[in-house]
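Let me begin by handing over the structure; questions about it come next.
The complex is shown incomplete by one protein chain, all other protein chains being positioned as in the whole.
And now, subunit A:
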Amino acid sequence: MKFRTTGRHVKEGSKSVFRNGWMTVSAIGATTTTLLLVGVFLAVMLNLNEFASSIEEDIEVRVFIENTANEQQVDQLGEKMESIDNVASVEYSSKEEELEGLVDSLGDQGQAFELFEQTNPLNDVYIIDPTRPTAADSIASEVNNLNHVYEVDYGEEIVQRIFTFNDYARTIGLALIIGLVFTAIFLISNTVRITILARKKEIGIMKLVGATNSFIRWPFFIEGMLLGLLGSVIPIAALAGGYYYLYYYLRDSINFDFVQLLPFNPFIWQLSALILAIGVFIGIWGSVMSVRKFLKV
């Protein structure tokens, strides 16, 4: 494209947006609806993802040592565990330290446990930090076979449940987003197709006198882009407003202690940029797709 014709393409493309009245409104409506839903899914999914990975990072394998084991046996156990695959570090924590930790974590109620300081019922513990969260399972089963191990715990039930839930959420969310995006592309391409039918004669003459395909395509490219841009205005505003409310107001009234929302800034900017990009993509693709067949011959 020559620079001096850019103006012409932009003018033609935007003229088309206005000239097509209701068709434009319906195309923008379709994009708006799509992007709104896509945005909500994205916000939920990204937060879930963040939540899941923060839990994943916290995963550790706790190995409770039999109280009958002597010092040497305990040391040997520690060395053996260090040689297991995917073990990043092994840390020893005595039963006294464990009790202290328990008391601390329970706050005021924990004082009740101070009674046990004389006859501590807890075990000495090795805390294994796996190199990756999903290795916890195999590490746990290997440790279970070692001597002097009383019990192994890595919160498997909760962990598995979160993993599965997160997988489902991701898959379903992604499928929905893709489905919605294609619906919107289809609607936009239909809209643009109708506008092209009206301009078929014009395109025919353009081809007749030797206009290149890209020259003919540019205004439609710009029209599609504008439809996408206009369609993403409302979703971005709504998402920003909604998330702002959720993040700054609702968070205080509901107990969100263990669910950490992604911080409003920069999350909402990233989300907006993503929505905008998807909108423009939908618009351009829908539009260019429907011009294609008119460019033959």
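Here is the rule we use: contacts are C-beta pairs under 8 Å (C-beta built on N, C-alpha and C of every residue); 3 or more make two chains touch, one makes a residue touch a chain; residues count from 1.
Rule of thumb we're sticking to: contacts and distances are computed from a predicted model.
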Protein name as given in UniProt for the chain not displayed, "Sodium:solute symporter", "ATP synthase gamma chain", "Cell division ATP-binding protein FtsE" or "Glutamine ABC transporter permease": "Cell division ATP-binding protein FtsE"
Of A:L102, A:I205 or A:A273, the one touching the omitted chain in the full complex: A:I205
Selected residue (touches chain absent from view) among A:F215, A:F264 or A:F281: A:F215
Touch list for subunit A against the chain that is not drawn: 2, 4-5, 8, 201-202, 204-213, 215-216, 297
